[in-house]
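The complex is shown incomplete by one protein chain, all other protein chains being positioned as in the whole.
Residue numbering begins at 1 within each chain, and the chains themselves are lettered A, B and C in the order written.
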Amino acid sequence: MNWVLVPQQIATGILNGGIIALISLGVVLIFKSSEIFNFAHGHLLMLGAYVTWWFAGGNQDGTEVFNLPLIPAFLIAVLVAIVVGLLIERFALRPMTGQPLLSIVLMTLGLALFIEGVVSLVFGVQPSAVFPSPFSPSAVFRVPFPGAMGGFIILKKTLVLSFGAAMLASIAFALFFNFTKTGLAMRATSEDHELARSVGLNVPRIFGLSWAIAGVIATVGGILLAMLTGASLNLSTVVLVAFPAILLGGLDSFLGAIVGGITVGLVQALVQASSNIEVRNSAEIAPYVVLLIVLVIRPEGLFGQKRIERI
Amino acid sequence: MKKAISMLVLMSLLLGMVSASFAQQNDVTCESEVVVQVNDWLSKIADKFYGDPLAFPAIAAATNAKAAADDSFATIENVNIIEPGWKLCVPGAADAQTLLDSSAAGVLTQSADISCDSSNVGKKIVLYQQAGITGPLAAITGPGLINGTQDAIKAINDAGGICGATVEVVFNDTAYVAEQELAVYEVSRNSDPRPFVILTYGSGATVVLKDRVNEDKIVNIASGLNGPAVYNPPNGYTILTAPIYSDQFSGFIKWAKDNWASIKPEGAGDEIVVGVIGWDNAFGTGATTDEALAYAESIGVTVLPLEVVALSPTADPTGPIQNLVAQGANVIYNQSLAFTPATVIATTRALGLWDQVVMGGVNWSMDNSMLGSLGENAALAEGYYGVFPYLYWDDTDQPAVRAAQAAFDAGGYPPADHGVGYLLSYASVDAIRQAAIHAINRDGFDNLSGETFLSAMEDLGIVSAGGLFEFNVKDGNRAPSRTQIRQVQLNDAGVPTFVAVTDWFDLPDTRP
Amino acid sequence: MAVLRPSGDFDVSYRQDMALIRYPWHWVLILATILVAATAPLWGNAYVVTTINQIAYTVIAVQGLNILTGYTGQISLGQAAFMLVGGYASALLATYWGAPIWLSLPLAALITGLVGLIFGLPSLRVKGFYLAMATLAAQFIIPWLTRHTFKDYLGGSDGQISVPMPTLGPIVFDSAEKFLYLSLVALLITTVIAFNISRTRLGRAFVAIRDNDLAAELLGVNLLGYKLRAFFIAALFAGIAGALRAHSERSIGTELGYNLNESILFLGMLIIGGLGTNLGPFLGGVTVIILDDVALQFGQFVAALFPAYSSNVLTSFRPIFFGLVLMLFLIFEPRGLAYRWTLIKAAWRLRPFSR
Partner (left out) sequence: MTRPVHLSVKNVSLSFGGTKALHNVSFDVYQGEILAIIGPNGAGKTSMLNCMTGFYRPDEGSITFDGHEITTTPPSKIAGLGIARTFQNIALYTGLSTLDNIMAARHIHFKYGMWQSMLYWVGGALKEEIRHRQRVEEIISFLEIEHIRKATVGALPHGLRKRVELGRALALESRVLLLDEPMTGMNLEEKEDMARFVLDIHERQNMTILLIEHDMGLVMDIADRIVVLDFGVKIAEGTPDEIKNNPEVIRAYLGQEHEILN
């Protein structure tokens, strides 16, 4: 361990983990409500980033149709995400009700490819980096911290903003889920579809709602990421870091998703503080190694519920 | 589509010829005369007068034309070098356009000594090109590589083909999937007559085809990234047009060593410690080969072990950067492209380490894609060094570059494709033309084969013993082993431009 | 599966009842297929031959995946990574021991099988998505290991090594035409093995685990043991496929694919062909590879109509096509083409009463 790097890496890890947590939250939401593990979440996220980018004026090269500031562009993108979420639920996943797990996994994978194709058809394959961001990527907060490199921990403002937004979104989401009637209905549905249907809940509508919310969460995540790196087809790959986070936390736990996300951020960052070069260079696979270990020790994840199997 | 483009090319050529003759008849008139001030450069002046920095060749051409008759005007030999006090001729906007067109429509080649001994009108020469216009890599490299080749071939045909023979190109999409590269190659190699040259892109193709092209004796002009495929076995039929990353890296550290006194960060010692940040693939690890490391040791430069950054826009390089600095690195070299060098630049700035290191990278890392990834914060890259390939768009003293620029404009491609790829492809097709002519002259049209073609390339010095493409351009050999270090500097408008800080120089040879 | 058989068609022994090839027209169909494939160098061009090669090893990989995912119900997102192991193993055996292909191929398969076992271990405790994630981990960890360990042997930073041409006694498989026979023989062997697995206790135990793992366990099937066997066999097949691919491409490494996309493609082939059927991998593999070509042609056609958007069109059509076809199959024909085929067969037998 290279101790002088550790404070900074912990800070970076937590901040990066915030976004991973937000992305994980969207996947967990879909899983909790409809037992679907959404492999297309990363692509929804990319779509959200592109839509925002487009409404915000795109490349600013004179071909833009709209040229809105970030917030209105974001609001329109949210509306688009809701519609897309509803469409996906209605036309791709509702017909899959009762199909085996594998078919549903493949459906979301097919959906992912389809979205990728459509985005590259409409927005092009070149990364579109001109993305409105309130801060320059080099704007930072400097927090004095003895023992850190140079005596300071440095927090990129964009990262702090996205971490804050991710946490706010998570809290808003938790409040919604725990304290509103719709949230209660969603929780009930997540426990038992049949039972929810029998007590008069409109289960398809709740599934649709979950997808709409997941679409919104994805869009928020997409925008936060695009602020850091611009909109590109590569954005969807971030979900590959979120997957281990989700399983670490436990597939059916919101708190788990957040803790898992931050854990993965930390793991990736702390690995890079190692003094062994090969360990440092394993940042890409470190979350998966941790995941394998957790799966063997505690298969239901850190916060997941252990299910009683009945026969 | 092909028809439309060729019509466009044809029309622009016609226009160019008409206007060129017009320009010769009526002497150039200067709308204004400008005396060069300190800190001026041609593109800046062009930007001032025409609002287009790329219009500077018009000023150079007009000035040179004036200079022929009037000594008070300077003669511009190298557009990159103008001296304070020189008098320049700035033609009117219309004249400038005419001049630009005429220079663009100039002959494709610069080597006038290559002429045909025979005419083969009615015959045809088929080139086989395979690349991914679809697939994952297409998104990063862009279609520039392919369009460059195809436009160059069209230009050759429009100029009468190769010794009268029409050049045809058979293009096959491979999506950069190795299996597909192989399948397409099998078809090409079984064509009648057997192809003498194929054009491929990406290390997948280079690797998969390297033994096969040797067996089949077909020259593979590869923009591949894979050194070992070229050097093993040596003198093979794979000819690499892309710069060699280990050479570029060695050249960069050599330049840093030689110029350390002037470029070194404040407070840095005399000891040069280089850290490399790269992707975890053949490209990303291509700089720090054993040979390059041995070279670094021989010139007394310490190179730290490669720090890997994931090929993902969300990868955070804070750890690698701090690790390198903690180990004493005062030079950081990026072996990656687009978003990764962009985040490394931004993060280094954010960490407040920008002034403590000399930051640079391989040619692709200092390209429009990198500035594009920084978006409106492109100015952050100010001071970043890049090892440049042997040609760049502002080498407008090269007719091939002007021709490429004209073809690019005529093609109506998006600005994002205005990269090195298009240019290199365009230029390499021209070199193929030269070698083909030589082979036809020497051995006869019917004996044009991979073998005769390769030996013709060797005769002309277009290929080096190690399998490197060596372009013969006007001011000498600028093969992939030649380079120029450039730096991102902000022009007066605050727009980052790639400014040469060295002359062309030879890269160290770090081939295995 | 309900078997509709013409009246008067009886089996007189169990052996006959259990046979795979029961009618003369089965033989005709099988022999004709083999003949067509084997004579490809005579009637087809080089592209056809290479594509048949590619289809052969792709089908082998999908057959392996079919045993794990189709029969045993364990989702795997790591089949391509296991191919990488097989390719490397065979390459190293041939390079350093000069092993002929009849030796290096099975040994590579075995080695891959053992690696598959390691990544199958989490199946002891997890299933469903959790297991899918464990295989996804394999898909990331295996390529990483090939780049970062044993650099002298695995190519390290280059991400690839050369693979010698396979030899069998005096024969050197140095052209796609010759290699075709190697692939076809391998495919024939794996097909027979896959069929045998599906009709014996092994296959029944696999399906039992898929259909009702708890009941299977209570009726004497050792879950971990058989899941591991399924992982082993899937990796075994991936090893054969990877070795074939490595030898036919004459190089192996992470620069040449073997990524998550390919693993997903294999799953898609399985769904389109028909999950848990022996015909599925064939139908799926051939369909997807042909579909890819169609998408390309269609993309070029559309690109010609809208030249300004040609790069967008060309890049996007493949994912759109594959994604859309996959989704449509899942919704309208979730049992894949193999099921459609059995319906057609049944309709043919019952004609003219099939409607």
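Basically, contacts are C-beta pairs under 8 Å (C-beta built on N, C-alpha and C of every residue); 3 or more make two chains touch, one makes a residue touch a chain.
Remember, it's a predicted structure, so these values are computed and weren't measured experimentally.
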Identified contact with the non-displayed chain, of C:Ile30, C:Met165, C:Leu188 or C:Val207: C:Val207
Given C:Ile197, C:Val286 or C:Ile331, the one touching the chain that is not displayed: C:Ile197
Absent-chain interface as seen on chain C, which is shown: 1-3, 14-15, 17-18, 193, 196-197, 199-205, 207-208, 210-212, 214-223, 225, 229, 232-233, 276
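Methods note: only the chains that are shown with their structure count from here on.
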Between A-C and B-C, the pair joined by more C-beta contacts: A-C
Distance between chain centroids, defined by C-alpha means - chain B, chain C (Å): 42
Centre distance in Å when chain A and chain C are each reduced to the mean of their C-alpha atoms: 32
Chain B: positions in contact with at least two other chains: 138-139, 142, 280, 306
Touching two or more other chains - residue numbers and ranges from chain A: 120, 124-125, 281, 284
Residue numbers on chain B that touch chain C, as the complex places them: 1, 4-5, 133-136, 138-139, 142-143, 173, 175, 177-179, 182-184, 186-187, 189-190, 203-204, 207-208, 210-212, 215, 226-228, 232, 280-282, 285-286, 288-289, 306, 412
Chain C residues touching chain B - in the complex, by the definition given at the top: 45-47, 49-51, 54, 144, 147, 156-160, 162, 174, 176, 245, 248-251, 253-257, 261, 296, 299-300, 303-304, 307-308, 310-311, 314-315, 317-318
Touching residues on chain A, where the partner in the complex is chain B: 2, 4-5, 8-9, 12, 16, 19, 61, 120, 124-127, 129-131, 133, 136-140, 142, 149-150, 152, 154, 156, 225, 228-230, 232-235, 237-238, 241, 268-269, 271-273, 277, 280-281, 283-284
